[in-house]
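Apart from one protein chain that is not included, each protein chain of the complex appears where it belongs.
For chain A:
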């Protein structure tokens, strides 16, 4: 379903009041009502995923769980409505379809855009004087040196996206190993 790669932020997620409003879970036919509804959902999805440090979702599984199911009020979002919401998130750069092309059944939730992750990693490397040394992607994500950094224990697909951004900006070079965990990266000024 979703990758949990870190301890969630302390404290349960605080749902907004509208989360217990049953119409939230019905696709509204009135266009301007829908605009507000989709805005509420997109905000909620990103906030929930950020709070729980979740990075990806598979639509068919996700709708049976919070936040897309609210057991208190016995309502669930329909999968086609969720698909519409993810399309919106993709448009605003906060999601990316994965899996089979045009299948639209799984996606990354980019509650922090890859460019921002890239910036954090680059800044950390600069501070530690790690330019021009080869690091494994594994130690970047999970090594002792990165404990306390935001990107520590970052989901591997999202991390790869961030490193791709750095590479396209000419600030890094990726070395492909036998798997993603074996991959190496060299950052430079």
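Couple of notes before you dig in:
Throughout what follows, a contact is a pair of C-beta atoms (placed from the backbone, for glycine too) under 8 Å apart; a residue touches a chain by one contact, two chains touch by 3 or more; residues count from 1.
Note that in this section contacts and distances are computed from a predicted model.
Missing chain, UniProt protein name: "Vacuolar protein-sorting-associated protein 36", from among "Integrator complex subunit 3 N-terminal domain-containing protein", "Vacuolar protein-sorting-associated protein 36", "5-hydroxyisourate hydrolase" or "Translation initiation factor eIF2B subunit gamma".
The residue from A:40, A:96 or A:142 that touches the chain not shown here is A:40. Within the entire complex, the positions of chain A that touch the omitted partner chain are 18, 21-23, 25-26, 28-30, 32-33, 35-37, 39-40, 42-43, 46-47, 74-75, 94, 112-113, 115-116, 118-120, 122, 165-166, 169, 171.
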